[in-house]
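Every protein chain except one is present and positioned as in the full complex.
Order of writing sets the chain letters: A, B and C. Residues in each chain are counted from 1.
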Amino acid sequence: MEYNDMELMICLASRYLEDDSIVVVGTGAPCAAAMLAQKLYSPRLMIMFEAGGIGPLLPSMPISVGDSRTFYRALAASSMPEIMETCQRGLVDYTFLGGAQIDQYGNINSTMIGEDYTAPRVRLPGSGGANDLGSLCWKTMMITPQDQRRFTEKIDFVTTPGYLTGPGAREKAGLPPGSGPYKVITNLCVIGFDDQSKRMKVESMHPGITKEKIIESTGFELLWSESVTVSDAPKEDELNILRNEVDPYRYIIGRG
Amino acid sequence: MEYNDMELMICLASRYLEDDSIVVVGTGAPCAAAMLAQKLYSPRLMIMFEAGGIGPLLPSMPISVGDSRTFYRALAASSMPEIMETCQRGLVDYTFLGGAQIDQYGNINSTMIGEDYTAPRVRLPGSGGANDLGSLCWKTMMITPQDQRRFTEKIDFVTTPGYLTGPGAREKAGLPPGSGPYKVITNLCVIGFDDQSKRMKVESMHPGITKEKIIESTGFELLWSESVTVSDAPKEDELNILRNEVDPYRYIIGRG
Amino acid sequence: MADFTELLKEKNVTYRPGGCGKIYTDPDADRARVYFRDQKPRKMVEKTTTVSEAVKNFVSDGDYIGIGGFGANRIPTAVLHEMVRQGKKSIGLSGHTATHDFQILVAGKCIDRCDIAYVVGLEARGLSKIARTAIESGEIDTTEWTNAALTWRYKAAAMGLSFMPVRCMLGTDTQKFSAAMEMECPFTGTRYLAVPALYPDVGIIHVHRSDVYGNCQIDGIMVADSDLARAAKRLIITTERLVPNRVIRREPTKTVIPYYLVDAVIEVPFGSYPGNMAYEYFSDEAHLRDWLKAENDPEDLAAFLQRHIYGVKDFNGYLDQIGGMSRLQELRYQENLVEK
Partner (left out) sequence: MADFTELLKEKNVTYRPGGCGKIYTDPDADRARVYFRDQKPRKMVEKTTTVSEAVKNFVSDGDYIGIGGFGANRIPTAVLHEMVRQGKKSIGLSGHTATHDFQILVAGKCIDRCDIAYVVGLEARGLSKIARTAIESGEIDTTEWTNAALTWRYKAAAMGLSFMPVRCMLGTDTQKFSAAMEMECPFTGTRYLAVPALYPDVGIIHVHRSDVYGNCQIDGIMVADSDLARAAKRLIITTERLVPNRVIRREPTKTVIPYYLVDAVIEVPFGSYPGNMAYEYFSDEAHLRDWLKAENDPEDLAAFLQRHIYGVKDFNGYLDQIGGMSRLQELRYQENLVEK
């Protein structure tokens, strides 16, 4: 079956969400991935939204992480402090983030492009809850297109901490030990983080994508897993459910 | 009309609770005084209980500050942190405390009698919320029988802060400026606190009580207001409402 | 018996500025206490008024405000429009995912400073051009925070404290442009950022139900509004419905905002429109798209604002403009998953 980049990323991301784990997601691709995971792989995946929704029976894709869909027939309709404190307490396994720029340590910029904070070239939406989730959840995943502009040696603003400047830097800054970036899922490959150096390490390349293509789409040096595999392409049932049940109006996958 | 000491103290105390103010009360005499005030003087007096009850329509005297009467048809059934934080935020005007010992600065002991904390001669109930309320509410009132044993130069344990060691001591300790003991209502007199020295100062003597009686019932030197008056005896309507509506089973006034 | 008493020992530490941002509001808990003692309306008296009067009496130029809800969900639109109509100026804003609310106030040029976590985007709907420009141009002064940091700044105030230790922002530029302090735990030595308590001058919250005194119920997620209601020096409530006091007393467990926190109560049906109100009506996505589109051209925007805000008398006039009850009923169907 044919698929676009967005469908590819969502399908691959959905496979990483284990059953019986807790994930805080935003709207868009992350929410689609979590919904797809629930329907195919992890029926008891617990979805939380930062504004307070806990374990809804999502009737459709939310437009906002605070809209009424996020607590439709939910287990609990709580609050923003409740969700953030649940993260800070160490109960949330996964979160999904996006951003305009990302560096080799998984630090993310969603605040501004430019040199001067007081006069940004482009002001972006900002942290919102991204910094909180990336600081406090155990494993941070990212879904993002990959190109030189986004995957850059030095990002203009560290909105959300990845591994900061490398091994030990999160702990030194006071962030909870054991937390940090986990996977980056792009339109080209799946990237993990090297245990020692905390730098990005390619784990699998998507079907038809070459190492060269990945290298030229990245503004810094990537590490490569000793056994780089080819990513499993989206399966028919994944695409069917994604298109027919998760995002029938193509709000998200229409952007791919 | 005849009345006993408990009835006397409750009636006098009720007169100090202004309308449209907020009071946190415990069970017993304080609750009776607040209920009486509501029925006679201050219909919009807002009664809170430390376990979470806010503005109930009390059907009868609560047995516990957490029982269901404390939030019967209440404006809110909240929580202990909610009440304590409302006090800490400075919204609560009055509280009422009791204790086994009290000194000239209004410091109260409800923890233990004896010299050694690890082997008390008598262990008393403890602070509960008393220290919190006496620290965080604006004005602390006390209802207590007066004798040499209770009104003592040095109390065995400062459970709840009065003015501690005198002027400025509360502020120096870090307690919120402007808070502190307000009135002590005993079976003999009504006592305020001297603005300068923060020591107890007799404001009015109950009918038939002499200055000598008060002095010999007190283990420290009392100050005397320049114009000590005679307390207004309990009025007929106060006693009637107290006996018939507030405490018909004489749970509290039966102890007087 | 486990024993951690050894943690109780003297330590010399240094508190260091963790960022170079500004503190726009006074975090002092003692001064807040005195304000609450002297100014908070302890009287349980009727507080119903009009939106126009409430904005006149309780919002002044220069005030710092906090807005209830999240994004375009359960927002007090009527009060925000009225602030624009009355031309309020130099307003400071706490911006934890403020989206359409921010957009309204920027359109009215009301805001000059913002504690910022997320304000220029409308989530999945895209970015607001005017909001973005207001920040890029420096028209609005900003200090960086995160949603959790702002939530916890409210919570510090709601608890009557002057600061709260938090574990977010650490090590990032978000911290560097915040106004947090670096500190450590007195027991464990764990590194924290201390964030200053945020006591807004005015809180504005839209709720499902309130009585005339201001005892309020909210259905669904609370976002940060429980703490905001407690942190705010003055509090304006708009409510879908005014209900008798006995409705409140029937289920006291549901009261999330008690009357003594509230200065003004106004019944505003569909008061979160074009935002979503849980269990009542869904957001009007078409209208929000129209607004975003109008921002592409200053003349279009001026006409749009004239039609929907400046040119109408009040919020009911706005509801007439957008299609009245017919449109609102569509949004109600959408919210309640009714197939038309």
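Simple rule for what comes next: a contact is a pair of C-beta atoms (placed from the backbone, for glycine too) under 8 Å apart; a residue touches a chain by one contact, two chains touch by 3 or more.
From a predicted model like this one, the values you see are computed outputs, not experimental measurements.
A.B. asks: Please identify which residue in A:Arg44, A:Arg149, A:Lys172 or A:Arg250 touches the non-displayed chain.
C.D. replies: A:Arg44
A.B. asks: Can you say which of B:Gly66, B:Pro145 or B:Gly178 touches the chain missing from this structure?
C.D. replies: Within the whole complex, the residue contacting the unshown chain is B:Gly66.
A.B. asks: With the missing chain put back, one of C:Pro186, C:Pro298 or C:Gly324 would touch it. Which one?
C.D. replies: Within the whole complex, the residue contacting the unshown chain is C:Pro186.
A.B. asks: Over the whole complex, note the residues of chain B touching the chain we left out.
C.D. replies: Considering the whole complex, chain B reaches the absent chain at 26-28, 50-53, 59, 63-68, 70-71, 77-81, 84, 87-88, 107, 111, 117-132, 135-136, 157-161, 164, 169-170, 172-176, 251.
A.B. asks: Residues on chain A that touch the omitted chain in the whole complex?
C.D. replies: Per the touch rule, chain A residues meeting the hidden chain are 20-22, 44, 46, 54-57, 71, 73-78, 85-91, 93, 136, 138, 176-178.
A.B. asks: For chain C, which positions touch the chain that isn't shown here?
C.D. replies: 1-5, 7-17, 19, 21-30, 62, 64, 90, 92, 112-113, 141, 160-163, 165, 167, 179, 181, 183, 185-188, 190, 192, 194, 196, 218-220, 252-254
The criterion applied here is as follows: only the chains that are shown with their structure count from here on.
A.B. asks: What is the shape of the graph in which nodes denote protein chains and edges denote touching chain pairs (line, ring, star, complete, other)?
C.D. replies: Graph shape here is a line: each chain touches the next, no loop.
A.B. asks: Report the inter-chain centroid distance for chain A and chain C in whole angstrom, where each centroid is the mean of the CA atoms.
C.D. replies: Roughly 28 Å, centre to centre.
A.B. asks: Whole-Å distance, chain B centre to chain C centre, using C-alpha means?
C.D. replies: Result: the chain centres lie 39 Å from each other.
A.B. asks: So which bits of chain C are touching at least two other chains?
C.D. replies: In chain C, no residue touches two or more other chains.
A.B. asks: Which residues belonging to chain B are in contact with no fewer than two other chains?
C.D. replies: Residues: none.
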